[in-house]
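All protein chains of the complex are present and in place, except for one that has been dropped.
A, B and C label the chains in the order they appear, each numbered from 1.
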Amino acid sequence: MVTLFGVFLLTLLVITAIGIMRAQHLFVAVMLSGIFSLQMAAIFFILDAADVALTEAAVGAGVATVLMLGALALTDDRERGPKRHRWAPVAVVTLTTLMVIYATFDKPRLGDPSAPVHQHVAPWYLEETPRLIDVPNVVTAILASFRGYDTLGELFVIFTAGIGVLFLLTNPSKEGALSLLRSAEAEGLRHHLVPRIVGRLVVPFIVLFGLYVQFHGDYGPGGGFQAGALISAGFILYALLEGEGRALQVTPVRLLRGMIAGGALLFVGVGLAGMLLGGNFLDYSILADSPIAGQHLGILLVELGVGFTVTGTLLTVFHAFAAREQRS
Amino acid sequence: MYFAATIAILLTMSLALARALLGPTVFDRVLAVNMFGTKTVLLLSVIAFLYGRPDFLDLALAYALINFIGVLAVLKFVQDYTLRHQNPDTEA
Amino acid sequence: MEFLGLYNYWVFAILLMTGLYAVISCANLIKKLIGMTIFQAAVFLLYISMDKVEGGTAPIIQADTAGQIYSNPLPQVLILTAIVVGIATLSLGLAIVVRISETYGTIEEDQIRTMDEE
Partner (left out) sequence: MEYVFDIASWLLLIAGGVFVFIGGVGALRMPDFYMRMHAASLTDTLGTILVLLGIALQAGLSLAAIKLAAIMVFLLLTSPTAAYALANAARLSGLAPERRIADEGGT
């Protein structure tokens, strides 16, 4: 029965994707991709990926739509070009789709326990995590400890993307937050009483929930990535309600940039600390008296680093887009 | 009995999707996104119980908290848009 | 029911190619980026479909249940990080589009090309 729910949602997903492609108005495309993200989260949850669904929820519901709208405000919200019907791309795409579908007939069925992907390293992770690391959430254990190198790499991708956006969008002249405070458009939604009151009520709970996700990530779905996205969603809400200027007073640009670099440094620092104490890079077992306590400490610190960098990057990107908007 | 509620929610989701695809104004689409959001919260809560893992209500809670940020962003977008162009077109 | 087991992969194929179609065929740069996110989402769907185990539950080990089957945690780890990396790269792409729009005054590929040729 649940499989049928999944099939239904997947069908809706395909319809939404085609709707996105057909939308002439980019604003409509952005709204439909919001729906797309909600459907993806529900499908991830049905397919037992609670952590992934939480990440998609945190990223897709808050940050992605806001960033897209920010970009639309800076460019153009409509496709201007003539509607072209090119047959070559359609033919290529249809042919490739049919080929990929043909290839899937050799794939193991959904949920087949004897599929090759379940045979090699995954059972080892599931069996050894309680003994070696002793946290209930195996996803967090793999993310932060077993495959810490991977996560470090991903973190540096985010770090680099944040720096790239700063290079591209920050204006070199020193119009700081002060001029923002005076401009009329920077007031956000301060005239709208109801959203403002309710929003101010909700913001602390979003941040609190983000902290819960950050520190409860060993035991339930959660971790630094999700928490970073949630906390930045909270601050983005504050910025929408109270205006850019106020938000930049609460989280100054300097602090955010410090968070981007500091989080990455914390991650690398934990790795180096392991080396200095005589272990390997990112080997947490050495950090405390017993290996398990060391693993717990290492995972906590590493997740904290991830949380800092993700929060800093997403907020910096948001502010970069918003500041550009005020200038233009 | 969870199944009945789930089916109702899924059908409502498809109706909301139809509204999002049909338009006609952009606000209809935003309304559909918002509806879809609340339905997702309900769907996630019901399925968490269907699977017997009520600890996954965290997900539904996350959506309940941040779902309306998108709509507020739309409100701000429209407000700035009307400030800049005094005569915006609402038709999609 | 046999074929429903492959439905996820079919949807993956269709989404992948929908995204690809947008990237190679739409002239609008933001539309291209949206197409790229659909392409990404298709890959996410492929990985997460592979993690499901019949009768399994999310890989968060419960203390009081012995013999419980858990789904494969490894694809989840890969996709979890990929989603956040995806939004970071999307924002980088949007930043580039914003700069292009400021320089050329348009985000349509054809018009940018004709302006470059002049």
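By our rule, a residue touches a chain if its C-beta (ideal position, glycine included) is under 8 Å from a C-beta of that chain, and two chains touch if they have at least 3 such contacts.
No experiment lies behind these values; they were computed from the predicted model shown.
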Quiz item: For the chain that does not appear here, which of the shown chains does it touch in the whole complex?
Solution: A, B
Quiz item: Which listed residue (A:Val202, A:Ala229, A:Leu256 or A:Ile299) would be found touching the missing chain in the intact complex?
Solution: A:Val202
Practice problem: State which residues belonging to subunit B touch the missing partner chain. | Solution: 1-2, 4-5, 7-9, 11-13, 15-16, 18-19, 25, 27-28, 30-32, 34-35, 38-39, 41-42, 45-46, 49, 54-55, 57-58, 60-61, 64-65, 67-68, 71-72, 74-75, 78-79, 81-82, 87-88, 90
Quiz item: Residues of subunit A in contact with the chain that isn't shown?
Solution: 189, 192, 194-195, 198-199, 201-202, 205
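The working rule: only the chains that are shown with their structure count from here on.
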Quiz item: Distance from the CA centroid of subunit A to that of subunit C, rounded to the nearest Å?
Solution: 12
Self-check item: subunit C, residues touching no fewer than two other chains
Solution: 57-58, 60
Practice problem: Send over the residues of subunit A in touch with two or more other chains. | Solution: 50, 72, 220-221, 226
Self-check item: Of subunit B, residues touching subunit C in the complex
Solution: 51-53, 55-56
Practice problem: Provide the residue numbers of subunit B that touch subunit A in the complex, in ascending order. | Solution: 3, 6, 10, 13-14, 16-17, 20-21, 23, 26, 29-30, 32-33, 36-37, 40, 43-44, 47-48, 50-51, 53, 55-56, 58-59, 61-63, 65-67, 69-70, 72-77, 79-81, 83, 92
Quiz item: Once bound in the complex, which stretches of subunit A touch subunit C?
Solution: 3-4, 6-7, 10-11, 13-14, 17-18, 20-21, 26, 29-30, 33, 36, 40, 43-44, 47-52, 55-56, 59, 63-64, 67-68, 70-72, 74-76, 79-81, 84, 86, 89-90, 92-94, 96-97, 100-101, 104-105, 107, 109-113, 115, 117-118, 121-122, 125-126, 129-130, 136-139, 142-143, 147, 150-151, 154, 157-158, 161-162, 164-165, 168-169, 219-221, 223, 225-226, 228-229, 310, 313-314, 317, 320-321, 324, 328
